[in-house]
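Below you'll find the structure I mean.
All protein chains but one are shown in place.
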Amino acid sequence: MPREDRYNSREFLAFIGASVLEDKKTVFVGTGFPIIASMLAQKTHAPKLVVVFEAGGLGPLLPELPVSVGESRTFHKAIAASSMHDAMSLSQAGYIDFGFLGAAQMDMFGNINTTVIGEHDLPKSRLPGSGGANDVASFAQRLIIIIAKQSKRTFVSKLDFLTTPGFLDGPNAREKAGLPKGTGPYRVITQLGIYGFDERTKRLKLISLHPGVGVDEVMENSQFEIMLPDKIETSPEPTDEELRILRQEIDPVGIVLGK
Amino acid sequence: MPREDRYNSREFLAFIGASVLEDKKTVFVGTGFPIIASMLAQKTHAPKLVVVFEAGGLGPLLPELPVSVGESRTFHKAIAASSMHDAMSLSQAGYIDFGFLGAAQMDMFGNINTTVIGEHDLPKSRLPGSGGANDVASFAQRLIIIIAKQSKRTFVSKLDFLTTPGFLDGPNAREKAGLPKGTGPYRVITQLGIYGFDERTKRLKLISLHPGVGVDEVMENSQFEIMLPDKIETSPEPTDEELRILRQEIDPVGIVLGK
Amino acid sequence: MEVLKEGKGELLGWHDPDEARDWVLKNKSRELKDKTMSAKEAVSRFVRDGDFIASGGFGHIRVSMAIVYEIIRQKKRNLAMAGKTAVHDLDILVGAGCVNRAEVAYSFGHELRGLSPASRRMVESGQCKVVAETSNAGYQWRFLAAMMGIPFIPSRNLLGTDTGSYSSCKVVKDPFSGKPINLIPAAYPDVAFIHVHRCDIYGNAQIDAILVEDFELSRCARRLIITTEEISDNEVIRREPWKTAIPFLVVDAVVEVPYGSHPCEMPGMYYYDEDHIAEWLSLSKTQEGVDTYLSKFVFGVDSFDDYLELCGGIRKLNYLKRREFLREPMVAPWRK
Partner (left out) sequence: MEVLKEGKGELLGWHDPDEARDWVLKNKSRELKDKTMSAKEAVSRFVRDGDFIASGGFGHIRVSMAIVYEIIRQKKRNLAMAGKTAVHDLDILVGAGCVNRAEVAYSFGHELRGLSPASRRMVESGQCKVVAETSNAGYQWRFLAAMMGIPFIPSRNLLGTDTGSYSSCKVVKDPFSGKPINLIPAAYPDVAFIHVHRCDIYGNAQIDAILVEDFELSRCARRLIITTEEISDNEVIRREPWKTAIPFLVVDAVVEVPYGSHPCEMPGMYYYDEDHIAEWLSLSKTQEGVDTYLSKFVFGVDSFDDYLELCGGIRKLNYLKRREFLREPMVAPWRK
């Protein structure tokens, strides 16, 4: 686990999310962590990162954390405030570099479930469904997935429902299904580490461990086997200034990051 | 021929065009006569006629004759000024009562040619093509066609090119081709008379002769046989007030109506 | 057209394009006439038991709550609802027993505020059925197809997933590229209700800022109820016709309801009433709580003005305006 004396696990996740984003690119964000990570990235290394919201907000100067991806903050001093048709069409046409989503359940190919736990027709637990997630994961060039609590319940061998496409059942499956060429999951971020996907097998592969986390902890908290690289990196840590921005400027109430 | 002492043939045509339109309906207009006829209808018996322009103008208060169906007059004090996508979609979805078009050549099923005289690939005479005509004739519930000069050159047995659909080759042909059900040509207006279409055969059928015009004149000025009704009506004539409106308010320069 | 795959979701609100046109021809007036009426009249005239309904806006933004409450008040039943990032509206309508079927893009959640106790309980106990799954773009393009009067829109989402398998889409081989392509069927809701910033008596409506999918939804719904912050003169509309998002042709009723989106946001006017939403989220943890909420805020009031008084009156409304313009700090009373 990261050093709890300086920051909590959620603050760390937001920081890691930001660190994966690049300047002068577009990012299509889901609610919560993805927005916070994008805001932090804009305030640090990626001031020209353009944030796209599915309801029509494009490139706002976000004045505070939006609670919804459709509210007025999402087009505050924006470049454009248009429509879902516009946002989704630009995405499908290839104008989105990064998609950024939270997830409830994921498998080793980066497929996501946010629909049901249990049977579809009479579920044990009904979740909200795709929202824009299936769209973002289908259209964005590179998909980033954030799962706040990696565990055997969230990293599963078989999803109860495949809401949102990762690499489906492996190499070439996306293209065979008709999804846009060259797209797919790019990074997965949890409280334990940062993951990518193996080029050949399209399976989840560790990139770096967060400070203080061991490989065994990563393995124990997954139903499926996680591939390991030759050399495991250590994830970077946030500076005091980054923590200050998160706590004071982005989420002062602790809605996403906690208190 | 109508009585040339009170009005010329083009003024009469504009008046007849107006008389065919109904109040509280929508009309999708092409350039020229259709606009003038709609303006006259609005200023007389159809003040709530809503005029739709393909480039996005909906329900303007037309301050003068637009030279183009996309210029600023077409959305002057309009109800909406949107886009071609909007205008064409509303039309395809069934919101247009009347389509109103001019034509260069027509056959007995109300099919229109405005593309070429002669061969397509090396034409004797190249005309502008469909423009929005194919769309209006496909989508409008009832199509009105105006042909300023009926003759053996304009009422032809076989079109050089079928630009815009009338009843194609007869009963049920539109539906078989996939065009919207129940649509098709409704009235044809020339300098000689007003025509409709026979319910059973979908062939052109005379409704009324303009004052002073004989049946023989109608027949002589057509390559195909025109069906005759049991009783031939006489077309109405414009009042002095209607002529004043046409000459002073709508087309003072005589762009369409001449001098 | 060879179908490679076919979703098993219910094909909600689809009509043959010719039938859809025929309905428009027979039922939608082209006359510029006064369509103002009360919410009560609009709902009783245009919402029937069993209808497929859709609400405008997005999430808790620009929602016609005045119509939502009136549907509950009139005890409409067996409604199917478009779960097109439908959040508070769908939650409360399911909780109240009005809606028992949904096609879901995003439902049963309140975004950052957490999941929806009331509607999830109904789904998990089988009292509300999810008849089809889709995505936000899926719904957007269902409405686009219907607005255009065409049977479907091709797309490259929903492919390869259970969301697609539980949708009403069909996958075919594209005759241009030879690749598989998803076909999203048109959706014509029986009734939609959309809250706007201003509208004239005929139904020409302006929406400030993002349209979300209301451009398409307004044009494809068989019946459309507009609620508006204010009735504007037709001359106001004609002065800036490029601001008209919804033309009168597609509108059936115009209802003037100031603050009619409360407790949801109205962009540029007032922000969410988080206290009220938190109260709903807390009460709705039990069916008794749902009943308490409804008898107080829906059945217990005679008008939307009375309801606003109950929610905190002018003091609250002025606060929500300051909050919209960032002159009050963030709050999150629904946080545990």
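In order of appearance the chains are A, B and C, and numbering begins at 1 in each one.
The definition used in the following text is that a contact is a pair of C-beta atoms (placed from the backbone, for glycine too) under 8 Å apart; a residue touches a chain by one contact, two chains touch by 3 or more.
What you see is a predicted model; the values in this text were computed from it and never measured.
The missing chain, though absent from the view, touches A, B, C when the full complex is examined. Set against the missing chain, the residues B:Met39, B:Val52 or B:Leu179 yield one that touches it, B:Leu179. Here one chain is not drawn; of A:Leu21, A:Ala41 or A:Ala78, the residue touching it is A:Ala78. Screening C:Gly149, C:Gly164 or C:Pro247 for touch with the missing chain picks out C:Gly149. Residues of chain B that touch the chain left out of view are 31-32, 54-57, 63-65, 67-72, 74-75, 81-85, 88, 91-92, 111, 115, 120-135, 138-139, 159, 161-165, 168, 173-174, 176-180, 252-256. Listed for chain A, the residues touching the missing chain in the whole complex are 24-26, 48, 50, 57-61, 75, 77-82, 89-90, 92-95, 97, 139, 141, 180-182.
Listed here are the chain C residues that touch the chain not shown: 1-3, 14, 16-18, 148-156, 170, 172-177, 179, 181, 183, 185, 208-210, 241-242.
Here is the rule we use: only the chains that are shown with their structure count from here on.
Listed by label, the chains that touch chain B and also chain C number zero.
Inter-chain contacts peak for the pair A-C, counting C-beta pairs in contact. Relative to chain A, the chain whose mean Cα position lies farthest away is B.
Look at where the CA atoms of chain B average out and do the same for chain C: the two points lie 41 Å apart. Here the spacing of chain A and chain C, counted between their Cα centres, is 28 Å. Within chain A, contacts with two or more other chains are made by no residue at all.
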